[in-house]
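Every protein chain but one is kept in place in this view of the complex.
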Amino acid sequence: MEKILIINTGGTFNKRYNPLKGELEVPNDNVALEAILRYCYNTHYELLAIVHKDSLEMNEEDRALILQTIHDHVAKRIIIVHGTDTMDVTADFLSLHVKDKIITLTGAMVPFSIDTVEATANFMLALGDVGVRESSGVYIAMHGVVLEHNTIYKNREKGVFQPR
Amino acid sequence: MEKILIINTGGTFNKRYNPLKGELEVPNDNVALEAILRYCYNTHYELLAIVHKDSLEMNEEDRALILQTIHDHVAKRIIIVHGTDTMDVTADFLSLHVKDKIITLTGAMVPFSIDTVEATANFMLALGDVGVRESSGVYIAMHGVVLEHNTIYKNREKGVFQPR
Amino acid sequence: MEKILIINTGGTFNKRYNPLKGELEVPNDNVALEAILRYCYNTHYELLAIVHKDSLEMNEEDRALILQTIHDHVAKRIIIVHGTDTMDVTADFLSLHVKDKIITLTGAMVPFSIDTVEATANFMLALGDVGVRESSGVYIAMHGVVLEHNTIYKNREKGVFQPR
Partner (left out) sequence: MEKILIINTGGTFNKRYNPLKGELEVPNDNVALEAILRYCYNTHYELLAIVHKDSLEMNEEDRALILQTIHDHVAKRIIIVHGTDTMDVTADFLSLHVKDKIITLTGAMVPFSIDTVEATANFMLALGDVGVRESSGVYIAMHGVVLEHNTIYKNREKGVFQPR
């Protein structure tokens, strides 16, 4: 099995409640992903946490860092855990600059710390898909479907990703 | 997206605690699967619950029923939720009789009702894989990997599925 | 068993995540309390939800409403679910105006929707205490202890209620 690169960039997927501040935060760790990956005994992966932001705050530098990380890594198969609000922007950007890899972005509408099922479902859908997909490209894996990034969007009224 | 047939046959994945009996039971319903599939808004699937057993109690009739259900259904892509103890037996049986479909068996070491993450992770790994896999065959999706059924086994001492 | 009046005023105890807004909200319902009270088959209580606020936003009108509700009700034993930030302010106010009832304020540092245990523990501690306590007064039940309201405070650095 080929090694899969998993890049954690934060977003709702990772948020946890800070009782001292009384609010949800994007922590500087991989606690949520590790709680899923602990059951993936057989997955050959490397996990890199490179950005820890709500995706609304993600900027060009952050996207350049994601791109650089992908370029520098030997892995051909890549999952990016990303906030849902600008997942499409990062996907567009990566599709312009990376042509020979299979990149799947995923995330969650509700933090793993509040609802383990949605976050686990989206991430594992991406993992199942990325292992056998044959065509290079940039994909989004959300809510039961993995599609080319520009054929799926976040319906902000319903809080659900849908095919265009 | 092609319609995926999901066959629920019971097993640990589905078990729930019955406080009147003081024990875990395989219920006659799809509560566990539905708690996952409620986030799969975009998945095109049909869910059939045809056996409700601990897989140690599964017999030839049950396996014949699973086979018949697969034969009778138009779907080419099939996920079977199955107890882990005889998952290999059912996979062997199906591989002898079905040649032109992509069948993936999955399950859990701990009931979804006790640990949502492992069960969700295994099932969604299967779902992600089955949607894009190209070669017909019978596969097992457990613990982070999807492999041809006869190349993975349940390590009963560790409680983990592993490649042979 | 005497009827206990339970007054829900919101606060962290009740907060739930709204995926459309991407933030925690104090909802206009009793979902959290009902998830606990569903196991209190034998408790004789009346549940009134009269304020739905983060306690930092609670004002004099809200406190007057709480007081009026207590005055108007026949119950001698009362639990108030309240935000932790101004629990002491409401307790001080009530202690000036109510002399002949047993009033216990409780709440949580983490929403029930994120951590069921802390919220359940605080509320049920209050319920266990209020049923048998004999002296009128205003009490705070938090983090394993029920004390007269002016002998316990919220340590904001530790996020824990402590005796003074």
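Per-chain numbering from 1; labels A, B and C assigned in written order.
Here, a contact is a pair of C-beta atoms (placed from the backbone, for glycine too) under 8 Å apart; a residue touches a chain by one contact, two chains touch by 3 or more.
Model, not experiment: these values are computed from the prediction.
Visitor: Given that one chain is not shown, what are the shown chains it touches?
Guide: The chain that is not shown touches these displayed chains: B, C.
Visitor: Which of B:E23, B:D72, B:D100 or B:E134 sits in contact with the chain that's absent?
Guide: Final answer for the missing-chain contact: B:E23.
Visitor: Can you list where subunit C touches the absent chain?
Guide: Within subunit C, the residues that touch the unshown chain are 1, 35-37, 39-43, 116-118, 120-134, 141-146, 160-163.
Visitor: On subunit B, what residues meet the omitted chain?
Guide: Subunit B touches the chain not shown through residues 12, 17, 19-20, 22-24, 54, 85, 109-111, 113-115, 156-157, 159.
As a convention for this text, only the chains that are shown with their structure count from here on.
Visitor: Among line, ring, star, complete and other, which one matches the pattern of chain touches?
Guide: Looks like a simple chain-to-chain line, open at both ends.
Visitor: Would you mind pulling out the distance in Å between where the CA atoms of subunit A average out and where those of subunit B do?
Guide: Centre separation, subunit A to subunit B: 26 Å.
Visitor: Just how far, in Å, is the C-alpha centre of subunit C from the one of subunit A?
Guide: Taking the mean C-alpha position of each chain, the two centres sit 39 Å apart.
Visitor: Cα centroid separation between subunit B and subunit C, in whole Å?
Guide: So the centre of subunit B lies 45 Å away from the centre of subunit C.
Visitor: In subunit A, what residues contact two or more other chains?
Guide: Residues of subunit A touching two or more partner chains: there are none.
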